[in-house]
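First up is the structure itself, then whatever we jot down about it.
The full complex has more chains than appear here; those shown keep their coordinates.
Each chain gets a letter, A and B, in the order it is written, and its residues are counted from 1.
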Amino acid sequence: MKFLVTGFEPFGQSNVNPSEQVVRALARRQFEGFAVETAVLPVHRFHGPQTLLTHVQQTRPDAVVCLGEAGGRTAVSIERVAINLLDFRIADNNGLVVQDELISADGPAAYFTTLPVRALQQAVAAAGIPAELSLSAGAFLCNQVTYELLHFLAQPQLAIPAGFVHLPLLPEQAANQTPLRPSMALDVMVTAVITILHTLCTQLRTPR
Amino acid sequence: MKFLVTGFEPFGQSNVNPSEQVVRALARRQFEGFAVETAVLPVHRFHGPQTLLTHVQQTRPDAVVCLGEAGGRTAVSIERVAINLLDFRIADNNGLVVQDELISADGPAAYFTTLPVRALQQAVAAAGIPAELSLSAGAFLCNQVTYELLHFLAQPQLAIPAGFVHLPLLPEQAANQTPLRPSMALDVMVTAVITILHTLCTQLRTPR
């Protein structure tokens, strides 16, 4: 079984992104029972989703898990839904701010993610790591790439499970910000994502 | 140079306490330039401070750093002050709830902690770990042992530096609680406390 796991490059005021760090840590490791392909996506309205879809087409994975940073969250947040909306509070790395625009002019209002989100949340929490199901991935790049990925995969022959997981700030990011916000150590986040991949592996092999 | 570092046993709904875990991790290690004596205090209105003072008298340290758990905090919180007040929101481990009582009938309203708190906060933050100066250690055991320690040390011949550091929940504690609260990995907290001890070592050796 092969997973594509993606992160994002740093954006905003930060020169590091936990999702990129997790992806780089996964890329250095071998796993039993599954292989992991990784990619780091640009925080760019156009190149972000393009890069993701290119990697999906090139790697032909059995499932896709996209990761991103969500400053302010305390837990590993497994997203349930991506909506057809761009509403940026800050500029992307191309300097672009978009307000109240559709991602896809003729796409549906939303797609549910197609990972077994409840099982993933329970598995991460059972591993002793704070985890939650989230009803909103925001309206920035994280939501956008998820929506575009699910839109792309919404064809019968491409129907592989795909979803998005938001990660808290790294301690070193939170240590340099005012006001103080929650953080999570890189090791803990890597363990959470590996737990997600193992759970996915089991779930996807089990006929439902 | 010799430090006494104390933690607390678990209390409330939890069967683990990050301060105990940090103290046990320190006890297994050797440090260059200083020695660390440790103790785990009972969460008990009477035995808590008694155990602390007994260890201070037995170990005769050059400085005392007490640690405790503060569910809800996002950062390593270096306390500036302890007040002469007992006002428990939950029972201690002896089942005792105290409301609006003095710790010491004839003691002052408060003592400032006597560690170089600003330098400690800056050193922990510089190590990439969220850290803050705190103006309140609460009105439970953490505040009480700090007050009683500073009251005891408020004699010229005993004037060693002493203070208190509150730690966030461990991930495994936060993973099993509703609502979600911030957490910090044990390794990160151990690094923070070692950074505090190294900084103390440097500061105490430098004539001020």
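We take it that contacts are C-beta pairs under 8 Å (C-beta built on N, C-alpha and C of every residue); 3 or more make two chains touch, one makes a residue touch a chain.
Source: prediction; values computed, not measured.
Colleague: In total, how many copies belong to the whole complex of which 2 are placed?
Modeller: Taking the 2 displayed chains as part of the assembly, the whole thing totals 4 copies.
The rule we apply is simple: only the chains that are shown with their structure count from here on.
Colleague: Report, in whole Å, the distance between the mean C-alpha point of chain A and the mean C-alpha point of chain B.
Modeller: Once rounded, the distance between the two centres reads 38 Å.
Colleague: Would you mind writing out the residues of chain A in touch with chain B in their complex?
Modeller: For chain A paired with chain B, touching residues are 74-75, 124-125, 127-132, 171-172, 174-176, 180-185, 187-188.
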